[in-house]
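Take this structure first; my questions come after.
Missing here is one protein chain; the remaining ones are kept as they sit in the complex.
So that you can tell them apart, the chains are marked A and B in the order they are listed, and the count of residues begins at 1 in each.
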Amino acid sequence: MSTQEQQPPETEEEAEAEQAVETEPGAPAETPGERRRRERAERRTAERAPSTDEVEGPTVHLKVYRYDPEVEGKAEPRFDDFYVPREEGMTVLDALMYARDHYDSSLTFRHSCRQGVCGSDALFVNGTQMLGCQTQISDLDDPVRIEPLPHQDVVKDLVVDMEHFYERMHAVEPYFDPDDEPPGEMEEYRQSRENREKIKMATRCIWCGACASSCTIAATDEQYLGPAAINAAYRFAMDEREGDDRMEERMGIVEQEHGVWRCQTQFSCTQVCPKDIPLTEHIQELKREAVKQNLKFW
Amino acid sequence: MSEAYDRGKIEDYGRWREFSAGMWAWVLHKFTGWVLIGYLFTHIPVLSTAGTGEYEATLQTLEAIALVRVAEVGLLAVAVFHILNGVRLLFVDLGVGLEAQDKSFYASLIVTGAITVASVPTFMQGVF
Partner (left out) sequence: MAERYSTFQPHGTAWLLQRVTGAFLVLVLAFHFFLLHFVHHPADIEFAGTQARMSQVSYFATMWLFLVTATFHGVNGVYAALINQGLTGTRKRVVRWVLILAGAALIVQGTRTALVMAGV
């Protein structure tokens, strides 16, 4: 698999040089465009140098966001380059794991099941939120730029603080609470096939946080529940077995000022959801449901 | 929210190149909305000259300025887009055709462009 293990030293130096430029006090701030052009030029020279010959065969060029507030030299965020041998069927997560295992063991990111179920490795890849384990390297343009999810605090490298996301998820009381139990003790609590179909997509959420990260409203309005939490509310609100009291309580939460009404139907969440949940559609349906309830009252 | 470190452009609208149709529709709807409410708040004061005898004079002075004519074409474009995208949003709110929301946005753009271009002669009449 690997022939050469070391990353070319040039890129290390480049990273340090870049860092020096960035931390220089009083230096005029570069515009993002200038910086990108400079980085590209530097990268091009680095690329022609040993990097590609050291690893035999085709490589993938990863540009990975690095940040570690606890280490002095890494407290200023930067991008590190890794050249990983390209393999058939390789995912972004595979490439990151290769870089960590062979080049830099301090590279930090979350992952667990590696098959799109645990929701740990939502990343910002080439400008879009996606699951690292579910994204084929071959589907991406080179270089692959990997950043932590936007609009969340970065803990280290690609790891973001998910606390605020989880708080909002819990805020909609995402659990089943029927009014009456089924008659027999061992009886199943059945749901009609149609009703199951209705909530099927909503049940697929893996709490990865990609949707909330893509939403500009969730980014600026901290109290907004966000797509995932509203979807969780939808999953129970549309379940015919749900008890009336819990249903009322949950609708009350969802139709607060910072609930469903903040959704501006940008469709960003729907587009990035790795589970293809029609989030916007669900939010819209809850809006209409809330309006209907209020109209009935009038 | 990001107290630890401000990640600059990926935290804001600097990544506009990655925007998708729905996002552009929102940005443009908001922009045109601001223009229209701004116009409404100047439109009424201008019309308030009605009955004072300065009504025609005010309108004619304004209409003689070429820049005002150009701005009016801009206003038409803004209004037409806000109307068409507004209709699109009404359908989105009703849950109709959500899977075609990007196509309906592009259609709004094209129709807005067509109507605007077609209206230029009418708007420029007598000023150039």
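One rule holds in what follows: contacts are C-beta pairs under 8 Å (C-beta built on N, C-alpha and C of every residue); 3 or more make two chains touch, one makes a residue touch a chain.
Since this is a predicted model, take the numbers as computed values, not measurements.
Counting contacts over the entire complex, the absent chain touches A, B. Summarising the interface, chain B meets the missing chain with residues 30, 33-34, 36-37, 40-41, 44-45, 47-48, 50-51, 55-56, 59-60, 63-64, 72, 76, 79, 83, 86-87, 89-90, 93, 119, 122-123, 125-127. Think of the hidden chain as still there; on chain A it touches residues 217, 220-223, 244-245, 248-249, 251-252, 255-259, 261-262, 264, 287, 290-291, 293-294, 297.
As a convention for this text, only the chains that are shown with their structure count from here on.
Put simply, the C-alpha centre of chain A and that of chain B have 33 angstrom between them. By the touch criterion stated above, chain A contacts chain B in their complex at residues 32, 67, 69, 77, 124, 127-128, 147, 150-155, 164, 216, 219, 222, 264-268, 271, 278, 280-281, 284-285, 287-288.
Against chain A, the residues of chain B that register as touching in their complex are 1-5, 7-11, 13-15, 17-18, 20-23, 25-26, 89, 92-95, 98, 101-102.
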